[in-house]
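Okay, here's the structure, questions in a sec.
Note that one protein chain is taken out, while the other chains of the complex remain in position.
And now, chain A:
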Amino acid sequence: MSPNDVLLRTVTKAAIVIILTFSIYLFFGGHHNPGGGFIGGLSVAAGLVLLFLAFDIETVRKNIPIDFKKMAGFGVLIAVLTGVSSLFFGEPFLNQTFGHFHLPIFGETELATAVLFDVGVALAVIGTAITIILSISEGK
């Protein structure tokens, strides 16, 4: 890293907010528009990579103290659990359901268990991507 990268770091600080927001939008929009867990997860990972590039790995780790390997495993676990939970209602494995509810702030909103599954997908994707990138960069 060059010693004087103030410009990069400042731009990163601004950009990361936009990237993460966009990622979350992609994630939640996935149900009705292009997007979803996979793309949302990948773009979150891209944002994190930008952080790694602008700051060094140790700093990022200190600020985001997450073990990404666990995150990947956790994602798979959520996905499996959403599948298992449908068994409790006497439905086949991985049976998804949805409904329209009236929530205080959002008004009339559609809630779907598929989104929970997608959360698992997104976490697995983020965890895996960051694990790969971190281990390669640390390995060399």
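The criterion applied here is as follows: contacts are C-beta pairs under 8 Å (C-beta built on N, C-alpha and C of every residue); 3 or more make two chains touch, one makes a residue touch a chain; residues count from 1.
Following the convention adopted for this analysis, contacts and distances are computed from a predicted model.
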Name the omitted chain as UniProt records it, choosing among "Light-independent protochlorophyllide reductase subunit B", "Protocatechuate 3,4-dioxygenase subunit beta", "Dihydropyrimidine dehydrogenase" or "Na+/H+ antiporter subunit A". "Na+/H+ antiporter subunit A"
May I ask you to list the residues on chain A that touch the chain which is not drawn? 26, 30-39, 42-43, 46, 69, 72-73, 75-76, 79-80, 83, 93-94, 96, 98-99, 110, 112, 114, 117-118, 120-121, 124-125, 127-129, 131-132, 135-136, 138-140
